[in-house]
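In what follows, a structure is listed as structure tokens, so that the remarks can point back to it.
Complex shown without one protein chain; remaining protein chains in place.
Each chain carries a letter (A and B) given by its place in the written order, and its residues are counted from 1.
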Amino acid sequence: MQNLPISVLLADDDEDDRILFQEALNEIKFKTEVRTVGDGRSLMEYLNRPEVKLPQVIFLDLNMPLKSGMECLHELKSSARFGNIAVAIYSTSASEEDIEETFVRGANVYIRKPDDFNELKRILEKVITINWQYHTSGLNRENFLLSF
Amino acid sequence: MFQDLRSVFTSSFFLNIIFVSTLFLLIFISGISYRYTTALTDSSRLVVQSRKTATELGHLSSLLEEAQSRHAAFILTGDTSLIRPYLHAGVKTGPVLQSLKLLAGDNSQQIQHLDTLSRLIGHCLDLMARTLEWNTGLAADQARFKESLMLGVKEMERIRVKIKDMLDFDSMHLKVHQDIYGREISLSPLYILFVMLFSMLVFIFAYFRINKDLKLEKANNEKLLLANESMNHAEEIGEFSSWQWHLQTNAFDFSDNQYRLLGYRPFEFEPNLDKFLEFVHPEDRHKLKAARREMFSGPQNPLSVDFRIYRKDGSLRYFRSIAKLFTDGDRRPVVIGIHWDITHQHLNRLALEERNLELEQSNKELATFNHIASHDLQEPLRIIQTYVSRIIDSEQARISETSQGYFSRILAALSRMRALINDLLLYSRTTKTEKVFQLSDLNQIFENARQELAQVLEDKQAELSSDPLPEAKVIPFQIQQMFVNLIGNSLKFSRLGVKPRIHLSCSEVPSDPYREHHTGPVKKFYKLTLTDNGMGFEQQYARKIFDLFHRLHGRDEFTGSGIGLSICKKIAENHGGEITAEGRPGEGAAFTILLPH
Partner (left out) sequence: MNLYLKFEVNSLFQKVLENELKGLPVSYTVPGPGELTFHELVPDEVLEAIRARLDQYGIEILENPKAVLIQKIKDAIIELVYREDSLARCKVSVYLSERLRFGYGYLSKLFSESTFTSIENYLILQKTERAKHLIASQALTFTEIAWKLNYSSVAHFSTQFKNTTGLTPTAFQRIINKKRAVAAPGQNGVQLSEHPVDNAF
């Protein structure tokens, strides 16, 4: 089972971030299947395609054109179909208050985009691991909160 | 005013009492005088009557005596001319008795006396006639003559006695009546005098009283005049006017200034509703009407409406009308109101609103700038950092050692810049975020700060403790930020080789010793003091360390942007408190925060 690639989706409007994200995931020991979109609207359009295979983790940038990460989070969490997908906020630094707010609204992970590539790899690996642990060890999802 | 009204009321009541009592006194005096006069008249009439009775009785007795004497003389002389008076006497006693009867009036005793007398007189005269017969003429009889003569004399005597009785009775009667009258009227002059004196007193009192009231009234009038005058001036200074609208008569009263506010001289036009509405800006007339309807819809609804008017000279002014429906003293409905020329205020408010709008705009721009600073400005920096770290990582073997050094310097500069941006953002957020105060347990907040710093505390083997802290109304996130910054500051400037000991103590202090900083209504402060055993600082820098970007140490010695303590200061100020520092070089520092109770 571990050999199946873990499918991951990233919505970020910054091309550099998308490249770095993809490169970082390629270098970790998990096998992952990454897909990226450039804004919130394309994210929701993609997910709503009937034939699409739902990802296990969605990484969401908060500041995006057309539809913000917060709006996407709300849509994801209020939908029965996507409600169980782990959502990781992937954003530039924010205040503790803002971070708490996203958790309250249903995010599982908050990642302040790191300024070091190795750090990014470490974080992504940890997120994927913990998500996998939650997935495989039957942990209570309500308690799945991670902040970096 | 109320007091005056009452005194006026009592004064008029008093006057009424005086009037009524005086009236009674006068009636009383008149009654007494009338009775006195009547008594006097009666008395004098009685005296006259008495005198007349006496005269008539004297007349009667003299008539009888004359008849007797002539009778006697005839008998002696036989001269017939002497007996002529018989005839007269017989005639003459009649009218005398008649007038006596009149005089007796309804006095029954006197009438009885009179009857007896007239019977006696008749008898006597009869006797005399018979005596004459027996003396002379055909049937002369000496014996009988003598006997009747004797009888005549006796009869005469009885008449005299009777007359005397009557005289006595009359004078008795007079005396009794005089006594009665005398008793009746002897007290009257005293009464009159007394009543007169009393009346005089009442009049004097009334005079003084009325005089006093008049003076009071005059003074009140003057006050009223003054009040009116000052009201007029006040209206002119304050640019307002008062008006009344008598609903039953639909009549309007405008104060002088009402005319002036409309650009007229006082009473230059006839005030009425239609005339006033002519001044009102056509677009605002419906507003005024709606407000009026609203006022009439309920007794407690005051009217308050702003509208524009055109003055006589065509200039535009802003008016505020405030009015309320009352009932006057006679229960007639009257609307009392004022007009206030609020042109200045209105223009000022417009200017203020405009400035507010500008401020809001610039605040929005600032927020946008903050956003740009936080996100867009950091983004490229972070990307550069990440790529540089990636290059160092993957190309390590190919890059010269010098270049690697350059790269790490680039990274250091980049992270400094990001830290600066972050801190600036934090500072501006502290300034601008909405201030939501919550009653919070400071112990809990302190614990949160400890948890946030758990790693550094462990690394430095530091000891962090606190007194039991109170609950206070604060912005929890900000206080936590302040604790974190202060504890972080203490940890950063700990002395090498000395175990950092940081303690937060707490006490309550009155505001007095800190009055120079606070003039607000706050009575008590929580005084939180964070003491450390670190490097401390020269006391002369105690104020400067809170300045933005102020650093006491070189960048190479200690990292930091110099914003952390500025944020603490801002937070303390946000709470209406303050923060001060005290330092002893090489011994430690103490930061004191005052938070309103």
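To be clear about the criterion, a residue touches a chain if its C-beta (ideal position, glycine included) is under 8 Å from a C-beta of that chain, and two chains touch if they have at least 3 such contacts.
None of the values given here were measured: they were computed from a predicted structure.
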item: Residue among B:30, B:444, B:507 or B:539 that touches the chain left out of view; value: B:444
item: Residues in chain B touching the chain absent from view; value: 444, 447-448, 450-452, 454-455, 457-458
item: Missing-partner contacts on chain A, residue numbers; value: 1-2, 4, 29-30, 96, 100, 103-106, 110, 125, 129-130, 132-133, 135-140, 142-143, 145-148
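In this text, only the chains that are shown with their structure count from here on.
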item: Chain A-chain B separation of Cα centroids, rounded to whole Å; value: 76
item: Interface residues, chain A side, partner chain B - complex; value: 14, 16-17, 20, 23, 63, 92-97, 113-120
item: Complex interface listing, chain B residues touching chain A; value: 374-375, 378-379, 381-383, 385-387, 389-390, 393, 414-415, 418, 422, 426, 429, 477
